[in-house]
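Have a look at the structure that comes next, please.
Of the protein chains in this complex, all but one are displayed in their positions.
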Amino acid sequence: MRRINPVLPSAIINNAIEIDFIFEGQQFKGFDGDTLASALSANDVKVFGYSYKYSRPRGIIAPYAEEPNALVSLEQGGLYTPNAKATQVELYQDLIASAPTLNPNSIEKIKPLFKAFHRFMAAGFYYKTFMRPQKLWMLYEKVLRSFAGISKAPVDFDSEHYDHMHHNCDVLVIGGGLAGLTAAIEIAKTEKSVILLDERPSLGGTTYDYPDEAVGSTNQLEYMNNIISQLDTYPNVEILSRTTAFAFHDENNVIANEMRQDHKPLSERNANLSRQRLHKIKAGHVLLATGASERPIAFDNNDLPGIMLSTAGLSLLNRFSVLAGEQVVIFTNNDSGHTAANYFAKYSQKVTLIDTRSNSPDVALNGNVRLINSSVIIKANGKNSVSSVTIGERDQKSNKNVLTETIDADLVLVAGGFNPVVHLDCHTGSNPIWDDNLVAFAPNLSKQKRSGTGALTGYIYATDVINNAKEQANNIINNSITATTAQKNFLNTDKFFNVESFGGKQFIDMQNDVTTSDIQLAIRENYKSIEHIKRYTALGFGTDQGKTSNVLGVAIAAQSQNLKMSEVGTTTFRPAYTPVTFGALAGQHINDLFDPERYTPMQPSHINNGAIFETVGQWMRPWYFPNNGDGLDGAVFNECLKTRESLGVIDASTLGKIEIHGPDSREFLNRVYTNSWTKLAVGSCRYGLMLDENGMIMDDGVTACLSDDHFIMTTTTGGAAKVYQWLENWLQTEWPELEVYLSSVTDHFSTTAVVGPNSRELMLSICSDIDFSKEAFPFMTWRAGTVCGVSARVMRISFSGELAYEINVQSNYGRFVWDSVLEKGNKWSIVQYGTESMHVLRAEKGYIIAGQDTDGSVSPIDADLSWVVSKSKQFSFLGERSLSRSDTSRVDRKQLVGILTEDPSEVLSEGAQILNSNTNSNMLGHVTSSYFSPTLNRSIAMGLVRDGLRRKGEKIIVATAKGKRSPSTIESYVFFDPDGLKMNGNESENVDG
Amino acid sequence: MEMKVRMLMDNLAKSTVPVYESALEKYNTTVVGDLWRVKETKKLSYLIIRGKTGDDDFVKAIESLGLTLPGPMKFIETAERKLIWISPDEFLLVLGDVPLSDFIESAEKAFKDIFAYIIDNSGSFTNIEISGSRHLDVVAKLSPYDYHKLTIGSVISTNLAKAPSIIYRPNENSLTILVRFSFADYLWRTIEKASLEYTK
Partner (left out) sequence: MHLEEEDFSYSGEALIARPNNPSSISDDEWGDYLFMRKNPKGRHVEQWQHSSGCRKFFVIERNTIDNTIYSSYTMIQASKEIKHETN
């Protein structure tokens, strides 16, 4: 293989700019415009790797994205890119690439030793290792795993970034070849907005492979370049090159990935730009101009390096000025082989054209082309690359082949016909249709506002393409329909897919080493459906996704079962058309931007004060405040003790808050909560328990009465959105007659909760217009006033069992109030506490946390909260009916109880199983909450236990999967201050008030 | 990509008067440039007005407050007050830094005997105006809508990236984003990253 100088006129390389690069540790030179494949080919590199199963040498066989063999790893560290196709890698200065299966130090040395076992490694062998003998499976796995794959998976974080962009356009043209460009310019003239995508660096598609083809008085290359320069002048046209449309979803939603910087030298990459961009395009109409890709003909030893598709050879020649061989043999079943022969005849020493057909087209062949009709290649010969082919005459009647001669060849071009690139059209659920005229699967194109043009629909020659493209453009402009799929077999393609085997290996899928006999074996083993054949043999599984192998596989399946191509059909086409890196799919949604981190107004102070955070839903909440460098346990110990002894403060801003307005507010609350709200006085608050219609606890919180037609409900932090949607659903869909408005004010209020025996003292020091005396401000009431100079609503509610006040102010003043409270609170040694201490304090008092102690299967009876459930409300509140369902009212349901370990220092694991005894392993329940209680100086836990409420005092065993067994006792879950004395005047709840 | 170091902020207890902070206090939210510009407006008041569009009493009450009800997905500006349509029975009133109690009192009076209410929601929103020749490209990274088609006086409630936002077009050259307080930091960092290629 060599570079032709002077460079061909059609070539896209610039030989004035030389590029240095490294491949497999060796220095090479190429030119600006080269791909890695073309540059290496120019340097006579033929072998790119050794195959997965049989470790056979492999080289390039396809022109572009269809390439199955030449996979390379690029760069290293955070820039490492695995499994890039050398035919697609744009060469840049100082590029570093390696072919992972060429490395002599790797498993590749060992693979050839398996040659003796190859006959046992036919299709399905891996699957069979799962079956017997079972004991050896792990051994097989370790060995076989090391064989699999090509590039190693990356281990470093991707150091580049990716983004997404949305587009809306009138017409999306997918494919920037002659057809796409011709159609685009026609549409552009009408001022419709047009987006044109093409996967290659420059527009033109396969025009470059056949540049001399005539169009009027010029050639198609010149004609096309003319259109490109015109297109640039239209402001309503956006052209995205290096952009592959890889998914076509309903309603003309197309997703495409653009390689913005992969082609740039590392030193020139701009860190402010994304490396790749995912374009999400919504189009009024989609015109598919995706072209057709060549398929091979299979014959024995067809995988030797130097054997490739004719378009691969033409691409190297006409695009990159690389001559892939001097003694060229072209094996064809259609007219394009003759065209290819004429191109090569200009530069190669000898060209032999083997045509399966008895009649040839009226294409004048260059003088030094030797044409042999009615013949086939029986087998290719050579060691690490092809050196000759043995051909045979094809007996049309018996279809047997008679060996005739052996021809020297250092390049074999196989021209087996063209497959329209139907993939995108199939993503929305239609299958392609076998077309006997095209001798290929044609696109269905039956969906609305979608059409196809060019080679995709069977138009091959330039003038035909141009006419068809103009016609399709007019259809889009005028909203008309004309027939798309070509009626003529333009290339006179012979329905010939593979030569009968003479005992050698005949490869269909190169990347997975799937042979003709593998497919025949699958069928003999009764895996007859093409979907089964695919999975049994791994045909089409590789990174090339079967682009050069699937149709051949269908043909062999059809032959073996005496079926038509249409009867075998194709496997389902799914996105992505070509591989897409995960980074592009994630876009900007990674690391700290993966999901919103919601902050309260106090966040900067929490950071200043060294809080350790935990995520609660989307919120970042202080988990604990390390005290003198201690960890969680030490911090919690300090926070809980100091709060119960004197004064603590917690940021409770994350709770959901919903304003309820309207004359029917009380009725609404009566319907959605278990208890009664009819008589709740203005200025008072009440705990509310919310059930789903299954009678299970859904959420809970305190709701305050601001006036007869105005309440403010709080929900749990994690349940806010769900509850809001639930309430709106009932109000709008079931009770539209109720005059109620629900408005979310979660973000409007910040909440500073001051907790502990000195909380009243603290409040007095920061608020002078509220009477904090026990009589004037009882438990479960609220008062309005001014705190730290800010208008505030203060609620006397408690989740800790201590005297406590929650200060609600507008968010923008929240941090000021928080900092002020901390400052003033120093007088009473105020301690900040986080969610962990909050959990402990409430557990000590037996307050449930919906979502921790409940899991959607816990009713209020189960949770020992019957006192919150009214028996006398007129309207059957949500969930009430289900409480009397036979299963919900069962006596042996799991019920929430307290659990105390025999060893007070032992803290049970949340989720640990509860058993009756060491010998009986039937699970009675599990631990829902577990902590070390600083107040009681021992561990406490809550759990759900079958029939728990009647088993108080009984002994149980708490067990973990690792084998731990903790003897414990079932107790009440109110561990501390059961009479509520610390609340300082705690009146009992009156549910029916 | 380098994570910007967030500046440690002052302890506000030092102040004797209440200190107002926006959700983006730690950032410099004024960005200038040809391609990309941002401006945060702080200290605005945001009031929710509930009432049914088809209810004549409500319409009269609104007019008595010197406001006009906008149609679906529209907003109307009168004397520096923006009334934004949120739903058939919800409107968002944006006022400047004015004492609210008077206005709320007159609204409560106007709504007294009808099924309509006014709610102070001023703490809920962060206000960011974006402009510059590439501002629509930045938004295109965050939302699938064609914001070219959002005409002056129009508004949409949707998500920008994953942040619930209200976006309206006050003039030819810019868009205003209202994002909830707790999502503002996330949205700011998202927008920063998205606009990086358009800032010098």
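Letters A and B mark the chains in the order given here, with residues in each chain numbered from 1 onward.
Simple rule for what comes next: contacts are C-beta pairs under 8 Å (C-beta built on N, C-alpha and C of every residue); 3 or more make two chains touch, one makes a residue touch a chain.
Everything quoted here is computed from the prediction, not taken from an experiment.
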| item | value |
| --- | --- |
| Options B:Leu100, B:Ile114 or B:Ile156, residue touching the unrepresented chain | B:Ile156 |
| Residue of A:Gln732, A:Ser773, A:Asn920 or A:Asn937 touching the missing chain in the full complex | A:Gln732 |
| Touch criterion as defined above, residue of B:Asp10, B:Asp146 or B:Glu192 at the omitted chain | B:Asp146 |
| Contact partner of the left-out chain, one of A:Thr233, A:Ser876, A:Ser905 or A:Asn922 | A:Ser876 |
| Touching residues on subunit A - with respect to the absent chain | 250-251, 693-694, 725, 728-729, 732-734, 736, 876, 880-882, 884-886 |
| Residue ranges of subunit B at the interface with the undisplayed chain | 73, 86-88, 90, 144-146, 149-150, 154, 156-159, 164 |
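Convention: only the chains that are shown with their structure count from here on.
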| item | value |
| --- | --- |
| Length of the line joining the C-alpha centres of subunit A and subunit B, rounded to whole Å | 33 |
| Touching residues on subunit B, where the partner in the complex is subunit A | 1, 3, 6, 8-9, 11-13, 15, 17-23, 25-26, 43, 48, 50, 89-90, 115, 117, 119-125, 137, 140-141, 143-146, 161-163, 180-183, 185-187, 189-190, 193-194, 196-197, 199 |
| Parts of subunit A lying in touch with subunit B, wherever the complex brings them together | 161, 163-168, 270-274, 280, 282, 588-589, 592-593, 595-601, 603-605, 607-608, 619, 654, 659, 661-663, 710, 739, 741, 743, 745-750, 788-790, 810-816, 818-820, 822-824 |
